[in-house]
Structure formats: C-alpha cells, structure tokens
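The complex is shown incomplete by one protein chain, all other protein chains being positioned as in the whole.
For reference, chains read A, B, C, D, E, F and G in written order, and residue numbers begin at 1 within each chain.
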Amino acid sequence: LDYRRQSRTGTPEIILAEHKSDAQVIDLVHKMLDRNGTVLVSRASRSLLDAIANDFRESVVEHPEGSSMVRVATTDRPARVVQARIAVFTAGTSDLPRAQEVRLVAEEMGVQVQIWADVGVAGLHRIINPFRQAIDWGVSTIVVVAGMDGALPSVVAGLSSVPVIGLPVSVGYGFGGGGEAALMAMLQTCAPGLTVVNIDNSVGAGIAAARIALQSEVRS
Amino acid sequence: LDYRRQSRTGTPEIILAEHKSDAQVIDLVHKMLDRNGTVLVSRASRSLLDAIANDFRESVVEHPEGSSMVRVATTDRPARVVQARIAVFTAGTSDLPRAQEVRLVAEEMGVQVQIWADVGVAGLHRIINPFRQAIDWGVSTIVVVAGMDGALPSVVAGLSSVPVIGLPVSVGYGFGGGGEAALMAMLQTCAPGLTVVNIDNSVGAGIAAARIALQSEVRS
Amino acid sequence: LDYRRQSRTGTPEIILAEHKSDAQVIDLVHKMLDRNGTVLVSRASRSLLDAIANDFRESVVEHPEGSSMVRVATTDRPARVVQARIAVFTAGTSDLPRAQEVRLVAEEMGVQVQIWADVGVAGLHRIINPFRQAIDWGVSTIVVVAGMDGALPSVVAGLSSVPVIGLPVSVGYGFGGGGEAALMAMLQTCAPGLTVVNIDNSVGAGIAAARIALQSEVRS
Amino acid sequence: LDYRRQSRTGTPEIILAEHKSDAQVIDLVHKMLDRNGTVLVSRASRSLLDAIANDFRESVVEHPEGSSMVRVATTDRPARVVQARIAVFTAGTSDLPRAQEVRLVAEEMGVQVQIWADVGVAGLHRIINPFRQAIDWGVSTIVVVAGMDGALPSVVAGLSSVPVIGLPVSVGYGFGGGGEAALMAMLQTCAPGLTVVNIDNSVGAGIAAARIALQSEVRS
Amino acid sequence: LDYRRQSRTGTPEIILAEHKSDAQVIDLVHKMLDRNGTVLVSRASRSLLDAIANDFRESVVEHPEGSSMVRVATTDRPARVVQARIAVFTAGTSDLPRAQEVRLVAEEMGVQVQIWADVGVAGLHRIINPFRQAIDWGVSTIVVVAGMDGALPSVVAGLSSVPVIGLPVSVGYGFGGGGEAALMAMLQTCAPGLTVVNIDNSVGAGIAAARIALQSEVRS
Amino acid sequence: LDYRRQSRTGTPEIILAEHKSDAQVIDLVHKMLDRNGTVLVSRASRSLLDAIANDFRESVVEHPEGSSMVRVATTDRPARVVQARIAVFTAGTSDLPRAQEVRLVAEEMGVQVQIWADVGVAGLHRIINPFRQAIDWGVSTIVVVAGMDGALPSVVAGLSSVPVIGLPVSVGYGFGGGGEAALMAMLQTCAPGLTVVNIDNSVGAGIAAARIALQSEVRS
Amino acid sequence: LDYRRQSRTGTPEIILAEHKSDAQVIDLVHKMLDRNGTVLVSRASRSLLDAIANDFRESVVEHPEGSSMVRVATTDRPARVVQARIAVFTAGTSDLPRAQEVRLVAEEMGVQVQIWADVGVAGLHRIINPFRQAIDWGVSTIVVVAGMDGALPSVVAGLSSVPVIGLPVSVGYGFGGGGEAALMAMLQTCAPGLTVVNIDNSVGAGIAAARIALQSEVRS
Partner (left out) sequence: LDYRRQSRTGTPEIILAEHKSDAQVIDLVHKMLDRNGTVLVSRASRSLLDAIANDFRESVVEHPEGSSMVRVATTDRPARVVQARIAVFTAGTSDLPRAQEVRLVAEEMGVQVQIWADVGVAGLHRIINPFRQAIDWGVSTIVVVAGMDGALPSVVAGLSSVPVIGLPVSVGYGFGGGGEAALMAMLQTCAPGLTVVNIDNSVGAGIAAARIALQSEVRS
C-alpha cells in the first residue's frame, strides 16, 4: 500500500479487494482507518461486505445497494467539501450501483456529487431536464454511466460544453455484452469532448472527474 | 444468376460486382437488361462504374454520388410504384451514399423512399422534425444508416412504433472502426423493435425494408 | 420504468430481471400488474421464477419450459388479438425456449403466433412443409431461431418473400460457440431480406416481428 | 524444397508462391519440371502468372480463370488416373476459382474430379440434383466451397454418408467477411461428418480429399 | 430426434445432452434403446452420468473415465465390426477422454479403433513408434487429439500418406487457451492432408474418421 | 455541417476529410473561412493537403509535418488566448504528428499548449524533467501520446495530480499493433485519474483537454 | 509422465494438476517423490492443496500463500544450489503468488532467487532501488510479473542490460482484463531485450529464467 500516494497525487487510497483474501483486506482497512480516518474498498465480494459490516460496527460504514464498494470512516462526511461539483447520469437503473461508486470516490476527494438515474436514449425526453439541472447546478464535468449500446455519453457530450467522461458498465448480453459494445461506442463517439475509462472502472471515473473539478477549485 | 428469384421471392436480381471481372459484370448487365428492362449492380469499383457509364449510354444510368451502386434500365422510373413508403435517416453526411443505395433497391421493388440526411445524435435537436415528417408521410418502416458509435438507430427505435432497421456503415477509425462499433451498438440496443443487417449491407437493408412495406401493401 | 413507453411506441413494458434483485423484480411486477393487468419478465433466474410462481398464485402465470421468461396477468389471454400473424421456426429442440419467448412477446402485442420446431438444415426435407404451412396460414413475417451454424435463416429467407428475422441463440460450443457463429452467419447471409437481432434477444425479435405484422394490420 | 515428400506421403510438391520473388518461383518450376514432369504453383500473383505463361510456352500450362494456381507440365493429363472420384460443389460463382484449384490438386494425385458450381442455399432446389448426380457417379468424398454464411457444407453433410470437406473462401464483407463467418459456421456445423480446412486453402482441401479417395482405391 | 438419419447417412443417432434436462435425456435414451438397441449420449454432466448409471443397471453402460460420453446398449459390442481401422493419437494424457469419445463413436459405426496416448511433440521420440504401429495395423485415417499448441497433428500429417483429422481440445490456459491456439495452429498447418473439426468435437471427428474408413470398406 | 455547434458547446467546427472528396472538403473550407475566419481539417490525405496549400495561398495555412491536419485561417494566431494551459507528452518521435494535432485543436479553443516529445519509458530518466516543467508552467491537464506498449500515460498519471488524457496512436506492428495494445494498456492503467480517447483521435483529445483547461479559466 | 525429460533437458518434472483428478495427481506425486525426492505440482485447486498437505505430512511441503503451486520433497532445500541468480519483480501485491511460483521452479533447478514485490510504475520511485540491488546481487536475468497495463517489464528492460522475461498475470478486469492487456503490452514493448511467456505461465518463466542463469553457470 502506497501511503504516500494521497499527498503526492491528491488521490485517496482505495483498496482493490479482488485478488486479496477477506482477512488481508480487513487488515488493510484497519491500518488505513488508523492513519487517515477514512478508507474505500472497491470490488468487494458479498462475504467481504458482510465481514466489514460486522467488524466495523463502531465506524461509519456506507455501502450503496448493489454496488461492490464500501466506505469505512470515523466520521459521517468527508473531511473537506470544496466548491467543485460533478453530475453523474445513468442510462438505466442497472447502472446505478456504478454511479454510486463514482459518487463515493469523488466525495472522498471533497467534491460535491449529484446523480440523475435512468435517463437513457430509449426515451429521449428523459435526458433534457436532468442535463439542464446539472448545468444550472454549476458542474465542472459530467460522468455518464451506460451499458448495452453506450449511446447516452455521446448524446450528453453533444449537448455539453463541459468535459464528459463515459463509464461503460458490464450490463447487456450476447455479442458485445459485458460492456464491450458500450466501451467501443464511447470510443467511437461522434461527439467530441468525451473521454472514457475501462468497463466498470468507477474508481477511475470518480478520480478523473474529481481531479477535473478540483482544477476549477484550485484556480478559483 | 438465378433468373427465377424475382418471381419466387419478389426480390430484384442485383449483381454483386465484387469478385467478378468488369467484363463478366457488363455481360451480366446486358443479359438482365434484355430480360427485365432494369438491373442493379452493387459494390462496383470506380473502373466498373466508368465502364458501365460508357457502355450503356443509350440506357438510363443512375449512380448516386459516392455510392458503389448503379441502376441501368430502359426507363426512368421503376415499372410499378405502390402505396408503400419507407424513410431512410443518416447520422452523418458520410453515410449518405449507403442511404442512396437503400433507396435504389427499395424503389426497384416499387416502394416510395424519402431520405433525411445528417440527423445524428451529436445534435439531438436534428432528429425530432425529420422523425415527425416521416411518420406523417405514413412510412411502414425506417432504415437508419450510421457509422462510428451507431447511436442513432437506438434513438429512433425509442421514438418509433414502426419497425426500424439499423444499417451500420464502415465510417470511423481506431478501435471499433470500420463499422464494428456501430454494428455492436445496434445489436446491443436498449430500444426494442430494432433489427440490423451487416456493415455496409445496403442491399439487405433495402430489400428487408421494402418487404416490410410491401406486407402493408399486400393487405391493404 | 417507463410507463409511457407502451402508449408511445406500442410496445409492452418488459422487466429485464438480470442485474436486479428478486425483490426488486417482484415489486415491479406488482406495480405493472396493477396498472396494466399484464406484465412480462425476461431473463429471470430459476429462483426468481419460483418466487413469482409462489407470490402470484392468484394470477395467471405462464412460463414456457426451459425459458427464462414468465408472463403474469389477470387474464388468460392477451386483451386484444388482431389479424396479424407470425411464424417462428427453430433449427433444433434446444432453440425452443427462445421461440416460446418470442411467442409470449408477440402475443402480448395482440399478434397470433405459431411455432414449428426442429426444422434445421441437417435434414433438409424437414423445412419444406412447415414453410408452406406458414405461408398458407398468412404470416407477415417469419422469425427463425438457430444456434450452432445459424444456417436455417438463410435457407428460409431464400424461400420466402415475407421479411425474415434471424434470432441467433447461445447453443453450441468451441470456436464460435455461444451463438457467435450463428450471429455471424446470419449477418453474412447469402439470402437478402434477412435482418437479425442479438444472440438470445427473443424480446427484440418478438417486438420487431410483431411491429411488422401490426403494420399490415394497421393498413388493412 | 522437399523432393522426398512425394514418395514419402503421396503428395505432389506444390510451390507456394507467396513470400517468394517471381524469379525464385520460376527457378523452382524449372527444377521440379525437370525432375517430375509436372508441378503446381499456388497463390501466384498476376505478374507471376504472366511470367510463367511467357517462360513455359513449350510446356502445358493450365490456369483456371480467376484462380491463383497454375499447372506446368510436359504432358496434358496427369500421369496416372485411378478409380477414385471426388465431387466439388460451390455455393456461388465467386467460389469457382477455389474449386478449380481443388480439382487441379486432386487430379495431380490421379483422382477424377467433377465440379458443380453455384448450388448454394439461397435457392434450395439447386443442390438436390447435383448431389444425386455426384453420388451416382460414385464419389468417395465431397468438397464444398462456400464463402459468406458458409451454410452449404452443413446442408450437404446432412444429406450425405460420404465424408464432406468444407472449404471456406474469402468472399463476403462486413462483420465475419473474408471467410471468417464461413469458417466458423462450418466448424459449428449441425451435421456430423464434416471436417474443414482454413480459409482459401484449396491445396489442403484437394490433398485431403484425394487422400480419402485414394484410400478407397488402395483397398479395392 | 431424427430417427431416419442413421439409414439416410449411416450415422448413429447421438444425443447431445447439453441444453437438455436430465429427465429429457433419459427419456430419449429409453426410446433409442428400444428402437436401436444402442445409443450414445454426448456432453453429459456428472449428474446425468450418475443418473444413467443408476437407471440402466440392466443394460451395458460404457463410460470412459474423464469423458462426458456414455454408451448405453443391450449388447457389449457393436452389432457389426467391419474391416476398417482408424488410429487415435493424443498429445498429452489430458486429451485421453476426448480420444475415448472418438473411439466410442467410430466403434458404434463398426470401425476398429486403437488409441496411442501421450505422444506429443515435447518429446519427439515418442511419436515415431506409434506412427509405425498404426500404419502397420492398416489404418485408413488417423485422428490426432491435441490441446495447447496443437503441434502434433502437423507432425503426424507430415509423416503420413493417409488422411489425418485434427481434433483440438480445450486444454491450456492464458492467451489461446481453451483450445483456440490448437485449432488455429491446425488450420494453419504446414503439412497438407490435415482437416479439422471444432474444439472438443469428438463426435464430429469420430463420425468423419469412420466415414473415411468405411469408404475403404465399401470398395474392398 | 453544424454551424451552431461552436456556440452551443464551445467547440470549433473541424472538417473530417475522410470519406469526403477533395472538392467537397475545399468547398467546406471556403464556407467556414468566410463565416469563422478559421477552420481545421482533420484526417486529410496527401493530395488534399497539397490542394489546400495551393488553393489558400492568401490565407494562413499551418500544417505540422507528418500530421494529417491543417489549419486554414485569416490570421496567424487564434482570436483569443486565455489563461489555460495544457502539456502534451509523446513517448516516441513517431507520436509527434498526433501531438501537433492536439495542439492545433486546443489552441483553436484559446488554450496555451506546450509539447515535450520522445519522453517514453524505455529511458525512464527522460520523463522526470519534462513533468516538472509542465507542472511548474501551471498546466490544468496533460495529454500523453503513445503507441506500442502505451506505458507512458500510466507513468505520468502515477506522478500527477492533474487529470491525464491518454491518446493511443497507431504505431507498432504485430499482435496489438496499430494502437490496440496502447489503447488496452491505457484502459487497464494501474494509475487512477487517466481517461482515454480512441486510437489516433487527436481531435477528441484536444477538445477534451481544452474543455478541462477552460473549466479552470471559467472559474478563475 | 516423461521421466527422461529431466536428464534430457535439465528441467524438473512438474505435474500440471489441471484436467487431472486429485487422486491421479497424488498418485503421481508419490511416484515422483520415490524417484526424485522432490516434485512440483502446478495449477492445483484448493481441494488438491489440502489433500496434499494431509497426505504428505511427513514430507516437506512448501506452498506459497495464494499461489496454486506446491513443492513436495524429502528435504528442505534443493539438492544443489549453483552460482546462478535471478531476480523477480512484481508490479503489485496481487502478482506475488505468481512470483513465488517462479521462485519455486527456478530454485528446483538450483538457481538462487530473490523477489522484490510491489514496485509497479504507478509510483516510479519504487523501481529504482530494487533494480540497483538486483544488479548488485549479480543476477543473470530478471523476471517481471505484472497484470493490468503490463508496463513494468518495459521500464525494467529499458534500464537493464541483462535479459528480461515478462510474465503477464490475470489481474485486472474489463477490456483487456485477465492478463490480455498485460501480454499485449509486453509483446509491443518499446524496450528491446524483453521476451514473454503466456499469461500466468509461472512455470515457463521460471524454467526459461533458470536456463538462462544456468548458461552463465555452465561457462563459468
């Protein structure tokens, strides 16, 4: 574990639970909690989530439903909240857990986050109002979470003048299922200004979005 | 060449020029013209298009700009025009040649065709009016031609209650370029009612759309 | 859930169970049943199917054997049955569950459906009679369900003058298994007039076929 | 060049022209001709074919139109013709050059070959008579040449009790084009008894078919 | 189930257990056993194998260790044994179950089969003697079973003048694991006379090999 | 051409030359020049670049060597230059043309750009100083251009607290060549805060980077 | 099992447990132990590891945590230790089990091995000291174990004048996950002198590295 990363790059340490035993992860959570007062665990299995809920009854434990991320902390809210805002849109309800993970990561970096869920292109009317609300709220960047055809990020990037980050998710089946079609469509976007992260990489999307938002903060 | 196909399946004979020599194709055009008074050639090279223009000066030769299809006929218009209509939408201007090929094929089957070009999702406002005009015109089906992210067919299928056929085209570069992202996104559509044909398969899209439209005609 | 979709696009709301918890799905079924009197659930797990059978004892519950779809309704038959017919052919017996799902979806839209199973190309004689029967019955479109080599849709489209929809299924193993060879072969069909949906996408095939059939209905 | 291969494995030496200079190939042809009185060159470019036609005016030069194979020999016919027969079917006319290459290779091994072209599944009636004629002629094996959807070999293998070899060819475009869909569909065949060679590998198909036929000869 | 296939194509009916319930398969076994006195089941799960062993205690049940095939019959040996022989080679011991399945299928067709296991190219000396023994035994064809690098079939085809069938198996891990590298290498063979079947397709390899061997029988 | 895009999304109109004839592009350049005083053309062929150089002798024409982009304008410098800065790093010298294209695009949006070329990971010492210089210069974001193994963006993102955009380029050959390995490695980055665009998509990288930088500007 | 391999190629026999039953493997371990006094088992399942621990209580059993390899021996240390040294670096902690397997294999061949873990490129400073220590220790070759972006081997090969072997591991998710991006990036390395083995192939990496080191030994 790289304790110096946070000071060096402004990024919270996040424990990737995959490929580690539950005992190893819980041990790391204790260490990080002692040091930082807060820690995120990503890609946690059901059994690990239960073990953490059990072991850290006296801490604040936040676990969005359906997600594989959990925040363990000594306080309810992030230590600092700055004047930097991002919006997270999801195409469908199945994309919501990944959106919540983006929120947890970005909030940990002090950024304010608001989620608009289920605004995908199969009903075009659904995206217009959320987009306007997000812009009015003063967001510096928008993360768009989508599986299947991955069309929503292109639509949002076509409307927007702020940077847009596409987060493809492993929703969908058949050819191009598991997020591959969504990733490919986002990379092939007809709307400039869109960048992407890998399938289900909510941590990457959250950190990148927060860094963009914090750039505004730094200068303002 | 299967002279009986037209009577058996209601489909015009179309000469696939690829993998044939120019001389072979021109010979086939002569034969079909004598028999049917009209013939389409698809996937023709530049040199073949020039040869046809030269050899058939006394026939009607229709070749949409940028396309690889040509119609050679003894009369200007298809022999029969029926009360069956289809719309063809294109996401970008680069998709227009494929849309024209769809039109040629469907018109050869007696169907009326109208094209709305460059109505892609990077500017969402562009699709609404064409869609309304198409529905008002009474179309039985809509063919949506798109390369790159292939997002437009999903948007149209989400708006529509008539069948929608997605035609992915080999526009785009990088990962998923050459139409693969567009095909994959259309197969992964979040909007039901969309079926697809292979990349650049304007002949298949045209025949399928015309058959759907003709079903309406047959019953009415 | 988009309650307005049905009125906007003539498509029944279908709950995609995958990526949702059993409790979430059952809650949605209750809501839809109250509102519409009928609802379909697709890609349901074994445990969800059992839970639905248990929870909705007083409703009509139709679940074709081997399929992952279930219809829950207050009445035995769809509210309306119109003069629009489609045929569903399957190459093998393993394809039958997907064919039943196509039937459920199309019937929900009021269309009449008949299935001919196990008519694949390994025994060529098997397809001729079902094809004639389907045409005589007056179908507007044919859905052909096939895994493995996916050859049957091309054979049917070569015989037919009505639109044909290919539904590749995840039957088969080794290279191209899981439906990929079937999908690819259908996209590469040598018989025009064939369009396809994604692997195992019985919902998409059913809605598209019903929309085609309903076009005939609308005009007649 | 392995001069001993013919005696060791009963296979004629065939010069693969690809990746060799024209001069290198012509030099090899001279050497083989002196030694064996006959030689085949495969995957020859247009320029090499012209050079061979020019350099070997006094030899017998057989080059099927459109193919990339040429036979150079001191006599018109293969030295020996045995009572072993194979049929070659092609799905479309574009597959004919590959079929001719299969014929050249098998004839060089003394086997009798007959080709039935353009009997693909888009018109099912076309395959029945050729199949009966081939069986009546007493073939030991059937080579089926097909591009695009590669459906014909499965149909033939479903009819046949003799071994069938599928030869996929690089005809077709879009997803699965270049012979990939044809190869995959043949590997996924629903009809047992079918084996395959690689895309465009007419040499491999010809030698394998001839070896099968010669097994019958050896025993009879 | 196509009861006529055996008489039409000389191929035993083999029940593909995958995608069928255990009850469905056992029902089919009863039916086939009544009619033919013998039946093969392929791709059977552990639970199905146990169920068959239990249900058919009074029949002959042959299940090679590690394989997913089982033969159920009223007699110990195939009804007819003809003068037709094939050899089966395996590269490693993990390939043996697939080789046994090839043997069961070919024996069911009356062909004599001998297996030489673990003769792969990592120890080149291991293949020479088995090859000589097989040729001396008078085989009409050789099936070579190999996973991982799939090199053995090319080596055998280089030595042999009888047809060789490559059967790639899903042994191996990492890039090209699951039999894909083996399949690809066999298709790219530098030794002519080799044809292939799909990964793990022991049924296809057995039937094709038996058909080749039976051709010799027919003529002799 | 969408004349309103610039006002709507703050993005300059860039003409994608691919799939358009030279005449079409030049015509568009004239129109845009009249309207905006400046225009970029991307993915221009050699012949188009020559034609533009010839046709617009009286305008300012900037074409970075080796790139496929050209800027045509009535003035030397962008109309506005704001206090927003980005750095562009390249792994090798072959990546420089794409870096210049990023610069042209971002400068057109008023952003200041500095390029550090050939700082790839094969010589680790090369990246340290440029990174420090870029940070000292006050950049809001860093675009890292890399082909082959695509390792540099991960190294830079590991050092940086500003957002980093990876631009994979089609440099490299063999497996994963053409930019695919670079793209995949960037998506799999072990360093959070990195987002990517498609292979060779310098336009997308330039616009995204400029939008990020302009966010800082807007707030400051 | 090829008992002669060790004498012929200097490589210890390693039992690949995958595709074998636990009983088969344990039987082989007994045989090898009797003959050689030491044996390695690779790709062992959890149940097999437990069975071995249980069955060989009186032997030395070494099983690195998280790995799927186990060494069973009658003595604690390899029979011979020679003056040949290799270093093993890992990018992350998840790569450590594979590194331990490399160590076990190379030590079995008498080579001295030292591991430096978690020195990946996301923190560039971490690699410098381990690299210097390894060179000072006098290593003949370096094995670099990395998943995800696979960037570390290129960085090490750029620093090093000794041969470097890249071992990609199946760590990572999404596009290019499972080690594919790491493999591809290593094959596309911008730093010459790097060779690779397949994903997770710690046995191959260990043997190759030991052979290189032993070459030095042989000559010295």
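The definition used in the following text is that contacts are C-beta pairs under 8 Å (C-beta built on N, C-alpha and C of every residue); 3 or more make two chains touch, one makes a residue touch a chain.
All figures in this text were calculated on a predicted structure; none of them were measured in a lab.
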Which shown chains does the hidden chain touch? D, E, F, G
Given E:I115, E:V162 or E:M186, the correct residue touching the omitted chain is E:M186
Of the candidates G:M69, G:V121 or G:A208, the residue in contact with the absent chain is G:A208
Of the residues G:I52, G:M69, G:A99 or G:L159, I need the one that contacts the missing chain. G:L159
Touch list for subunit D against the chain that is not drawn: 2, 4-5, 8, 16, 18-21, 43, 170, 179-180, 183, 198-201
Could you pull out which residues of subunit E are in touch with the chain that's been left out? 91-92, 120-124, 148-151, 154-155, 157-159, 172, 174-177, 180-182, 184-191
Contact with the hidden chain only, please: which subunit F residues? 66, 93-94, 122-123, 126, 171, 173-177
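Assume only the chains that are shown with their structure count from here on.
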Among B-F, B-C or A-F, find the interface that matches C-E: by residue number, over half of the contact pairs should be common to both. B-F
Mind checking the centre-to-centre distance between subunit F and subunit G? Centres are C-alpha means, answer in whole Å. 42
Averaging C-alpha coordinates per chain, one finds the centres of subunit A and subunit C separated by a number of Å equal to 36
Averaged over CA atoms, how far is the centre of subunit D from the centre of subunit E? Could you give it in whole Å? 27
Residue numbers in subunit A touching 2 or more other chains? 8, 122-123, 158-159, 174-177, 180, 183, 187-189, 198, 201
